[in-house]
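Of the protein chains in this complex, one is absent; all others appear in place.
Here is chain A:
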Amino acid sequence: MLTTFHARSIRELSPKDRSRQECILAYGEKLLVGLNNGTLRIYRVSNPTTPTEPIDIECLREVEGFTKRPINQMGCIKESSIIVILADSYVSTYDMATYEKLETLSKTRGATLFALTSGVERDIAGVPSVVSRLAVVVKRKLLLYLWKDGEFHDSNEITLLSQPRSLTWAAEGKLCAGLSSSFAMVDVNTEVVEDIPMAGGGGGAGGYLSWSTRNPLATRLGDDELLLVRDSTSMYISSRGDPLESKQIPWTHAPDQLGYSYPFLVSLHPHHTLQIRNPDTQNLLQTITLPGATLLHTPQHNHALSHAGKQFYLASPTQIWKMVLVDYGTQVKELTTKGEYDEAISILEQIEQALFVEKEERIKEIQMLKAEKLFSMGKFRDSMDLFAKVAAPPARVIRLYPPAVAGEISNQIVEEPAEEPPQDKASQSEENGSPTEETKQNGEGEDKSSPTEEQAPGTPPKENGNHPSTPDVAAPRSSYFGIPARLKLSSAAAADDTASIKSGRSGKGDSEAAAPPSATATPPPAAQAILPPPPTNRLEGKVLKLAVQGLVSYLVEMRRKLLKYVKPDMDPDALGESAIAPGPETVLAFGDAPSKSAAIDFSEVAALLPPSRHGGEMSVKEQLENLMEMAKLIDTTLLRSYMFTNSSLVGPLVRVENFCDPEVVHEKLVETGRFKELVDYLANKKLHDKALVLLKSFGDREDPDDREPDLHGPQATVTYLQKLHADQLPLIFEYSTWVLHKDPKLGMEVFVDDTPQVESLPRDKVLDFLKSIDVKLGVRYAEHLVHELKDDSPDYHNWLIEGYLTIMKEHKEPGEDGWQWKLSSAERDEYGQKVLKFTEDSHQYWPEKVIKWLPKDDPTFYEIRASILSRLGEHRQALEIFVFRMQDFSKAEAYCNRIHQLSPPASDPAETSTETVYSILLSLYLNPPSNYEVQMPPALDLLSRHGARVDPLESLRLIPESIKVADLGNYFENRIRHSNSRVNMNRVMAQLYKSEAFRWEELNAEAKKKAVAIGEERVCPVCHKRLGKSVISVFPDGQVVHYGCANRLAGRKGMAVKEEPVDLGLRRGFGTDRWSSASGNTGGWR
């Protein structure tokens, strides 16, 4: 049972006084009491700020004979300074200051009830104005008045089904009338009456009976809700009359009177019992029994918020009680101590922000408490969802778990009393109430609550009947402090202990949690509270597993929120400074510095940030640091949780952006032998060298490591290195070395894979590196560059040849039989073929350079040399090699053929340089240097086969006289045939050219026929001068320009005018033929 109000008796008529109080009205500080003899008493009542403060009451005036008969009902319109009184079946208005009657509404004869409202209404044009309305019940009729110009004007009259027993203004122009059998919503403007069907109800005849016996009750709740009550059946409706979600108020007795004292629903029941309920949860909060109390007065709904909770009076015929509101902070605190979190949240939500400054923070705090309670009850998923919903600081949530999950911030560490974030209720109350009072209560609270502390938490007594209540203040207080409480309020000394424990521990999360959002600027140490460690359930085994599963969902949600703001590779220093650095803050005015730092909008995680521990605005840097710290905690805990429940998710976590604490990751992953994940983590954190060392330690060993056999061998390292970018080149080199030594083929994959990363590596450096390890690797890479990647830079081509040669030239260690090649002859031949082919195919190497590398006397290189010489155009030297060194005439001939074919097609059958290749060969055969013999048979062979390709004079000169003509028969025949064919060919060509010439002549003639007329007026389109009689050029499209302007126009048209007119005959000077089309098809000679 909560204490929401204290009933304070303020006035009691002396036993001698025979008058009885019939009616009360409170407004402002005034309290009007109507007595049964028609006397009106006017009191001034002070509003106490605390429940114990004495209440001053002063009788200002007593108007005897105010009315002839006792007053039935009173009401006031403050805006118009009038009091409305129903007495003697008439409704009359009185002046608020003088209590003199202004007017009696004559039409209201027989009135039984009235209802007043005043509020802002909009007229048809939408102009808002303050409108006061009065509705009076006269039998079945409803008389409606409008306050205007200092008096009531009757506006209209509505007849209802039966006589209204209660009347409540619902909204602008809407009136809810409780009829004898139902409720009706009356629209005073349209006069539409709508029946409100009442759901549920007592049912049957019994229900019907109670209809008639009890008055229907209605009260307005908040701004747009009404509560209708008939007997003990209740119904919520909107202010327009629509039924809301059906929630029944569990009355024990049907209420006699109903009221709403913000934010509580109050009802007066038989036996003078006052019940105070939360209209939202329908829970009974407090029961007060006041002897004889029959009159309930609650403030009119349109009263300003500052009156909330005031002007709530109860009266019996002889006594008046003022209901003093216990400040909200205390109430909420009391509910929270009892674990009635839902109730506390519900009440807080109904209280305006203005009345409870830290409303949001407090709601959040209580929700966290609730989540903690759910947690302790084993409802982990619900608990965590709630934590996630209110974005609870991670440290606070995580600490609920054992160290295996929470790490060092766990509050289950050994026997150290775990701390709950301080409640700071006292400091809260300090704002609302008097500090001295509060501390006193604290001390008292501790004493009283300790004996009952062992009582099961989370099951506070609910609605256990009426409290013994006297108008005395002490009674509620004892109930307030006598309840079993989980919360142990600490004395100042205890708080000091807490502080020292806290500072002793190094966990950063602690300091965060120690300043929950509800913390005020300077929380007094005495206000700190300690929660004993969650009593029974140490989380273990399966339960813990479930709990951790819940935690995971919370962490993931928080992680998602945080990641919007912080990235693992972010540097808060840099960011913070860059945002704040411009301009010295001390000089700038308030608005300036924060606006700069507001470049980052923290709104979404604002709730997470421990707000303004030292009062002032936090810098962006601080906030970022906080967030990053938090993110670190979250991710690290997430990792631990995964290790605990769902280890297959560890991999994904360490691979994505994360803030995991490297030490924890390392420890956890090594502990469980998850080295693959560890490598992934290190890779993600760009700690490549560590990762690679690890990979090496697993890969470079004889037998697979049992813990992670998959990592054995170089493959993992290769895969890793392939993903690195060019900026990690030193690492790539460093760690590929062992792989290259171990498995060169696989190792090369690091450099020759076809992924973009690999291809982006700087080729020259890679080549140098590989060369330094092994020439063969260099060659392999160069081959890759040249053949696969089609790299045309001469360096690689040159080097490839060099590499080949180096390999071929490698010697074995000098042995008994002198030196030998390291490679077998077959291998050497293979390389020889490669080089030869490459020197023939590639056009990018520098032959001059390469040729110097070739050993002169090694037969293996003869052909290569020849090939390079041919590239240099030194055909003679190349052929010399074939003829003299290799004595391979067929190759010599083949060489000639190849060169012959490579030369441009013999369009011009005249002598060309290639023609001489055969001559050179012939001359080598027949006219060798002095120390070689004449090679007659191959020479004749050559002549017979390629005689036609050798200059006849030259060849004849070369042929020694001693040779028989018969031997040359083939040659001559060949020669003559060739000449004949050329003669014939030339004849054909001549004829063809002739006919071609005719064709041109014809075309020319055709073109000449075309004429252009040059008149006096015709101007050159280029220079815009008259053409006159000057020399002109005519373009194919008919444009005529000056001869001198032709170039310019042609340029514009993308044509090129030939410098010299084509000389085809006679038409110089006319100029039509001076152009030729660049694009090829714009007209021309057709």
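Note that contacts are C-beta pairs under 8 Å (C-beta built on N, C-alpha and C of every residue); 3 or more make two chains touch, one makes a residue touch a chain; residues count from 1.
Keep this in mind: contacts and distances are computed from a predicted model.
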*Given the choices "Mitotic spindle assembly checkpoint protein MAD1", "Mediator of RNA polymerase II transcription subunit 20", "Ras-related protein Rab7" or "ER membrane protein complex subunit 3", state the protein name listed in UniProt for the chain not shown.*
"Ras-related protein Rab7"
_Selected from A:563, A:660 or A:868 as touching the chain missing from the view_ = A:563
*Return the single residue from A:15, A:756 or A:929 that touches the missing chain.*
A:756
*Tell me which residue among A:244, A:377, A:656 or A:1012 touches the hidden chain in the full complex.*
A:656
*asked:* Touch as defined at the start, partner being the missing chain; which of A:87, A:137 or A:552 qualifies?
replied: A:552
_Give me the chain A residues in contact with the hidden chain, please._
388, 541-543, 545-546, 549, 552-553, 556-557, 559-561, 563-564, 638, 646, 648-649, 651-653, 655-656, 672, 754-756
